[in-house]
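Yeah, one chain of the complex is gone here, protein chain that is, but the others are all in their spots.
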């Protein structure tokens, strides 16, 4: 069962790190009732939290380990099922050179997609936009890569206070794996986004490492919650 | 006092498991002020949290233990009173072959029964319905049993994204034990439900094991909270 | 400094118990920014949390100890000031034979007094009333005493589901000690209440022991929060 792949005394080993992140995300309401997930790409391998496991109780031995290039599983815990998010995590790794991808079922994420769906904050139902909130500066352009100038001359680094944050929204489908096509299309259509919202479902967000993915996830969730509160107060998300 | 029934070093022994669940549920606001409860059926016995005890301080020695078939108590802690939920837990065990039943006083559960009572989300006051929210997939059809096809050809497994979740609502009564009749009637009338809401009171939810009962309880509470937020935003629960 | 009065290895010794309760209450938002307090009457003495101390950091050596009959301090930590709630705690001990009194600055308590003040839930601005919510059964009649029939034939025990919970509201004043008169008047005018709300300030609640005071405080705070949510949804507190 290749247990050596998931055994380490280093708390930052992906197998330990995923469990610690899941415990934290559970307290935020992001991975309630076995929803949501985390994946870390490390060296040649990808570590993925399984489907249907209580996230706050996860153990390193629950993790699936896949070889990134071949997409073959090096470790498959018996009894457990691979995460349905796996193709979506892979999309972020491949298209953004990300090293960590997080999927949450945050209620705030779901609510902003519902407000958008109802056209309550503007005509474009397929994007969440917000401007001039300081926390926007916690979001990077694209969410991975390095500090060099990217192709096409697009800007690198984080958004500025006067920038408008735009996160695309794709429609949910009956089966999570079927989201891969539209998720990849959104990633390509929105080169500056580090995340994609899934209507009535939640959020996918990635980063060049765990710290970036996790802190961006926090900043996005903060902005989603603030947006719902602003909406209740009759305030516009984009000035 | 048959302490051996509740003493074990195994954290998954029902006596330990109930205490751990209660500590967790207390942080969710589900078992505030001694309300709510948990029961686990294990082997020949049923383990039940007592009435009137602070749930986050519960100890294995506080538990009542009943022999399932005879309904006789094998262990009755002195001073403490048996849970008033006991007949309701038994209804879930008997009618659904459940192994764990959870009762919460979640405010979100109470609020959706109030919104329904006021007819604010449709004409049927006696059922909570919601559709097309991803978290619905965390709810099973019936909440117990196995993976084989059930009698009558009804579907097994969890709900799908395009299914409508329906949870029956029964009226509260002066004494909790008196709910047994209407709870059993609801269980029979709604073969696909894994839970019953009690108006102005809370939720009963069961599962084939602790994991299913607990994760379904989480998913339901998430959906109740989301439903209240959606209602505040003027959004319909059923598309 | 009579340290022996506050040193014990028993977690239920009042000096330890008050600190543990304060840590818990801090997480509920009840004792934010040094507001709120707890007092336990034990044997011949009264143990009181001091004024101006961060409640979640409290140590047994921070406590004041007063002899109940003489009202003389047996222990006064240097530097610290006695709690301004002291006369109010004493009112509950003397008039209700209580053994524990809790004072919170819960925002839910403040909000229900504001809704009442604005006449938004009925004509009587000086009482918080709510009926037919199961959690009401967590509230006792009077909050102290024993199981015998009280003078005047008033009923003993907890409220029933069909009873209406009524908590009197008194007006706040510039100095907390000045509330003593109106608090005592409310206690006398409302023999069945175990608590008094102070407008724009918070809640005083007592019990025959710590468990009753603490669980009633939880149930009341639950009902206050639920009441605010019900009010936002346009629902009446009293059916």
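As written, the chain order gives the labels A, B and C, with residue 1 at the start of each chain.
Note that contacts are C-beta pairs under 8 Å (C-beta built on N, C-alpha and C of every residue); 3 or more make two chains touch, one makes a residue touch a chain.
None of the values given here were measured: they were computed from a predicted structure.
Student: Just to confirm, in the complete assembly, which displayed chains does the hidden chain contact?
Tutor: Looking at the entire complex, the absent chain's contacts are A, C.
Student: Out of C:35, C:60, C:77 or C:168, which is the one that touches the chain we can't see?
Tutor: With C:35, C:60, C:77 or C:168 as choices, the missing chain is touched by C:35.
Student: Among A:133, A:156 or A:185, which residue is in touch with the absent chain?
Tutor: Of all options in A:133, A:156 or A:185, contact with the hidden chain holds for A:133.
Student: By the contact criterion defined above, which parts of chain C meet the unshown chain? Give residue numbers in ascending order.
Tutor: The list for chain C reads 29, 32-35, 54, 105, 107, 110-111, 114-115, 118, 120, 172-174, 198, 200-202, 228, 231-232.
Student: Of the residues in chain A, which ones touch the absent chain?
Tutor: 132-135, 138, 160-162, 211, 214-216, 218-219, 221-222, 225-226, 229-230, 232-235
Following the convention adopted for this analysis, only the chains that are shown with their structure count from here on.
Student: On C-alpha atoms only, rotate chain B onto chain C and read off the angle in steps of 5 degrees.
Tutor: Rotation angle, to the nearest 5: 90 degrees.
Student: Please work out the Cα centroid separation of chain B and chain C, and write it as a whole number of Å.
Tutor: Centres of chain B and chain C (C-alpha means) sit 32 Å apart.
Student: Could you grab the centroid distance between chain A and chain C? Build each centroid from C-alpha atoms only and quote it in angstrom.
Tutor: Taking the mean C-alpha position of each chain, the two centres sit 45 Å apart.
Student: Which positions in chain B touch two or more other chains at once?
Tutor: Residues 232.
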